[in-house]
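I'd like to ask you about the structure that follows.
Note that this complex is displayed minus one protein chain, with the remaining chains in position.
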Amino acid sequence: MKRKEQAFFHNLVAITALIILVLIVLFCVLYPMFADTTYWKISGERLQRPSLEHPLGTDNLGRDVMVRMACGGRITLSVAFCSGLVAAVTGTVIGIISGYAGGGVDSVIMRLMDAISSIPSLLLAIVFDYALGMGKGYFLFGIAIAGIPPFVRLVRGGVLEISGSAYAEASRALGARSLHVIKEHVVRNILPLAAIQTTTSMADALTICTILGYISVGINPPVPEWGALFDTGKEMLRAFPHLSIVPAAAIILCIICLYLLGNGIRDSLSIRGGAA
Amino acid sequence: MSELLRVEELIKHFPAKKRGGLSVRAVNDVSFTVNEGETLGLVGESGCGKSTLGRSVLRLVEPDSGRIFYRGTDLMKMRDLRKVREKLQIIFQNPSGSLDPRMLVRDIISEGPRIHHRNVSRQELQELTGRLMREVGLSAEYAECYPSELSGGQQQRVSIARALALDPEFIVCDEVVSALDLSYQSQIINLLEALQTERGLSYLFISHDLAVVRHISRRIAVMYAGRFVEVAEAGELVKHAFHPYTRLLLRSIPIPDPQCGRRGTAAISAGSVGIGQAPQTGCAFADRCKWARASCREEEPPLREIAPGHFAACGLV
Partner (left out) sequence: MNEHEILLEVRGLKVSFHTPRGIVQAVGDASFQVRRGEVTGIVGESGSGKSVSAYAILGLLAGNGKAEAGSAVFRGRDLLPLGEKELRRIRGSEISMIFQDPMTALDPAFTIGKFLTEVLRSHDRTVSRREAWRRSIQMLTAMGIRTPEDVMRCYPEALSGGMCQRVMIAAALLCGPQLLIADEPTTALDVTIQEEILSLLLQLKEKQGMSILFITHDFGVVARLCDRVAVMYGGYIMESGSVEQIFHSAVHPYTQALLRAVPRLEDDGDEPMEALAGDPVDLIHPPQGCVFAPRCPQCSEECLLKRPLTADLGDGHTAACHFVREGGGIHV
């Protein structure tokens, strides 16, 4: 395992992306703790320019934008990370079951996945929010469920390929039961695929979350969210461009970093060829 | 020499891919025995069913019918094969494909013992792995390598060590040297022969290369379209081949000597070719056989003893 980690650390782009993501997360977690104001508190004049006291100025209600960015990031990023992880874990488990069981179970699961992916993920999130109670964060499950089908397809394909491989057959020839083959070979070879898909899925979740914030679904004011922050900022785009540019930049930066991280994981986990 | 494995009337047909198509008779009524410490060679062209036969014998592919006796017990009647799996092993053709690319060599070799003996200590496994690696001629430094970091010959040594880890009595060698370079090929063959002498192993050695099979086997079975068409002692088969297919095979093998008098274009008149399908009745080789008679296309000839220990399935007997 050591060499694979080394390979990852040699990947400068991926490691930079990871550092940026960690810094953003740290900022979101730590900044509000040390700031002397909070996201809902009116802490000064309305629409101030950036200053030492308010590094990003204040918004149209006089709230500190920097602290609202940090608190919004907590929401946006945790929604992205959590729903990405939920999708990854459920998707991987369902995919392994589907690929290994085959037959009827497999067709039922795959048709279910087709059904889910035919619903736009945004719609799924909105429906969950309205159906299960608004403002309680249930839309997260909508986003997570929308992220499951690609995982299932990916993992199922991988399972079929691996369980048909010569090394899985060799393992059966040694007397291994299915469970052993799954544990020893399938999971081991699926994980890299799943890891890459997880970052993709997190980036997708982040997009949906900010769109929901932008159209004011799911999270209610005064709780900030990057998409919502961008929405308020865009009305003053001419006079105070930083109000919309900063949240937009944060969103884009996170998505790019997640993709680069995924690529980095893929490169470091890919099997290097023999002699050539 | 006592009998180790006896296979009787083994049949494995695969259903047709297309609706209305013919099912593929991969293994069609095959019987043979392998004695202790003996190598039975199995030659045939690609698609003749030799690999399916090798897998069916171990029930890695479930045969349709037939009996497989290992030391007197019928494997076909056994529910749980885990106990006999230790004694019956297989080594595959493509060494890189049959090794999990994400496992270290030492974990690959110790997989069998980890499956069967749950309570072996780490140290015991390490010792066993070290001993096996020495036995197959791999230096200890490779234990911490991934298969992709090894050459083809070394990878095949790892597969052999993995098969040996459970101390088997019988190993199916499925085209084990076909993917290897000439210099590795002889290394691996010599290793297999040395292991056979030391451990008293029996092999079913499957290959498309008659010269390799001839070297390692005592007896050779020639397979064509799912059936054994000729079985004989290795020397006898090469010198006094009877079946037209065996003869064609022997003549087709390029001889590594430019002065063998086989440089001409008309050395073998294999005839012109069309798009053909294997006939469903009669001898499967009849269409390619220049001695074929009308009766050959009607009745499938059984395997008959034409000389002591020499069997052939040909209508011309």
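We just call them A and B in the order they show up, numbering each chain from 1.
Operating definition for what follows: contacts are C-beta pairs under 8 Å (C-beta built on N, C-alpha and C of every residue); 3 or more make two chains touch, one makes a residue touch a chain.
The shown structure was predicted, so the numbers you read here are calculated from the model rather than taken from an experiment.
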Query: Of the residues listed, B:15, B:256 or B:308, which one is in contact with the missing chain?
result: B:256
Message: Can you tell me which of B:210, B:223, B:284 or B:314 touches the chain that was removed from the display?
response: B:210
Message: Which candidate, B:7, B:75 or B:189, sits in contact with the chain we can't see?
response: B:189
Query: Which of these, B:2, B:46 or B:119, touches the one chain of the complex that we don't see?
result: B:46
Message: For chain B, which positions touch the chain that isn't shown here?
response: 45-46, 151-154, 181-183, 185-187, 189-190, 193-194, 208-212, 214-217, 234-235, 238, 248-260, 262-268, 270, 272-275
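Rule of thumb we're sticking to: only the chains that are shown with their structure count from here on.
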Query: In the complex of these two chains, what residues of chain A are touching chain B?
result: 165-167, 169-177, 180, 184-185, 188-189, 271-275
For the chain B and chain A complex, residues of the former touching the latter: 58, 60, 81-82, 85-86, 89-90, 92, 94, 96-103, 111-112, 115-116, 146, 148-151, 159, 162, 166
